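Quick one: the structure is below, and I'll ask about it shortly.
Missing here: one protein chain of the complex. Every other protein chain is in place.
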């Protein structure tokens, strides 16, 4: 890199190349990495206890004893298990001043009190330990299908050593991301063991809501007719009841997404500053809003399809046909009711438009789309269009309710119809938002978010932007 | 970075690290940036008027007077408002030769005649001014959620200074993009204030078309029955009429997308070269084709759902049921008409296939998908599949029309049915395209696009590719 950008005295650089990387350990990952390095023009030297069993070593690489191999390169990849690290202390002299790349992973999270990289740095204080490559899969390196793991999280206390390792990652076609000092090693070692940590809480909330609403609907739609009229409506469990649960949970989740921001604004208003931290639960809530929103979108999607298949379902067709038969037998034809036509079309149209804007918001949640817009645009879509979605969905539910109230829907066992449940939080959120966008409060929040503090002492060099 | 790639003489580099960055101003963005720099292993020195009010400064950073702070680092981030820039002239001596990073934003576009960065460069001619970081949100830096603003647009007259700043951006996990000299500063300062500038014209065109077609349909479907038959068909406004407007506008927009390319080809044919610039309106039109296409896709999506909900709507069910009743009373049963079965299924199938290919084209518009294919593949999808979509959609409308012509659809008030409007531009585009792909013209266009000119003088070293 150094001689390259001002690459005019290109003479004399032959002495440096080809760069040599040493790998300790001929395990699976060591070999995969070695092969990839060879393919990208590096010289590779393997250090192992049995340098002669070179059958394991990729073609083109040297196989030497640990000491010999270490002498050949300034960068040594430690591709061995943490349990075997202690033998490296014997090599302390030859390793002194070298860059050691710790690529190890554990079998479970927080398996050891300190990270493998920090443990290594403790064993060999004379070395520059860099944590890297543990997030990359050996199989992906071999097969070249690096779909999921092109990112190499790197950390280390020595900036130059870190940069040298990042440079290697870059030349392998990977994307190194500097994560700071070796303190980050623990997090980096946990990373490949994570399974959607940000999704855990949203999924839990969603599951609890789903079960509760499902049971509520079960009582009203299956148990009640069974108890009072000896009717078996159990077939409603398959589609009809899920199609009540999905929209209700979806609307509640969407409202919860925006509730977090409103609570944050109220706290900031109350405290008069944005520099004191939010309570922990609110921080977590704020950080998983995207996931909550996407779950709400998934449920909205299911609601849309469950609704569209209605006319195909045997039960629905039977019910419609039955209704027509009754009408025929009573020999009455009802004229078209303008009122019903308006009502039914309005709630359908509101639902479609709400879903449409929800999909648009969802698309901007895709990383590549989000990266292509500026901050103001991202905010516009996520906040303005998000609220529009919430307003449309709430209106959809309200008009649907209006439609239902007309028919004599008795409160079965004194329980309100299920859609009423879905309206509580959204209506509260919208009311709260309506209060907070009133000019007096809105301006105050804006000022706070631009760095203003109620008892601010600084007048000079104030804030620049949000 | 410097010693890293040939990182063999790793000794003696301790003297260089840790790198120090100086920040003038303890405002919101200054503090956020300082904190982030500290986290990424930099030393940070704040320069402020009241160096003792260090409570504002992130833990771990030094707080000094402006002069003292400036001496500590070769890079000084100017995190103060443009209005306060003049006090920097007093520090001209100490700032001489340093890299000044202008991170300021304005409150509105083109607020000042020259950009803040150029103004700063004018005040301090001895400094190397680099514009950067203004596109990053302080909040995003703090919270680590850099979804929308990972890109750092950088510009400056001094290449090394610019590279130094880009290096810092990279080590903060951001993506620096070199935008050239300080002339680009104005654009970079306007960037965060933009709200979908490329979408403005397409949205405007789309809105105008939507309103016009809506009014046209309103006249035909609501005013006409009201005037001639005293019928109240106002309920059609909610779904039926939008479901005419959406497909019509969608098809027109899609045709407009491809019309731009055809006009460009004709101009190139006429001029016999591709090196003279297109008229301004065509340039703009060409550049917003993607947005026009995505709006067309959005309308097609809405058309699809508005159509699929038909059987659920009260009005539609009433109409179908009514029709059946009439049939019953007249005691006639119509046998299945093979002709109608073909016609109805054909236009539905054409619509579905058109929509399907439209969605495929839309998916390749996602930045990450577009980046994963080569130029030829991108062209294939956007051009070939795009035209297939246009052909299928036009055929869909024509067959639909065919279906309608059979019923005695009188021209109400001498106005043609609304779908006829949607066919004019698409048919013209397809006819034009058909002419232009005739071998004689097609070959000529190909040659022109490869750099050939009608009165070309160069024979040596001709063009290499399109």
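As written, the chain order gives the labels A and B, with residue 1 at the start of each chain.
The rule is short, and it goes like this: a residue touches a chain if its C-beta (ideal position, glycine included) is under 8 Å from a C-beta of that chain, and two chains touch if they have at least 3 such contacts.
All values reported here derive from a predicted model rather than from experimental measurement.
Within the full complex, the residue among B:85, B:235 or B:355 touching the omitted chain is B:355. The missing chain lies against chain B, touching residues 1-2, 5, 16-17, 19, 74-75, 97-99, 128, 158-164, 167, 177-178, 180-181, 287, 304, 307-308, 310-311, 320, 324, 327-328, 333-334, 336-338, 340-346, 348-349, 352, 355-356, 359-360, 366-380, 449-451, 457-458, 460-466.
On the side of chain A, touch with the chain left out of the figure occurs at residues 1-8, 10-11, 13, 16-19, 24-30, 39-41, 48-50, 53, 56, 79-81, 84, 103-105, 135-140, 143, 145, 147-151, 163, 170-173, 191-196, 232, 234-235, 238-240, 242, 298, 301-302, 305-306, 308-309, 311-315, 317-319, 321-322, 324-325, 328, 366-369, 371.
Assume only the chains that are shown with their structure count from here on.
Annotation: 24 Å between the Cα-based centres of chain A and chain B.
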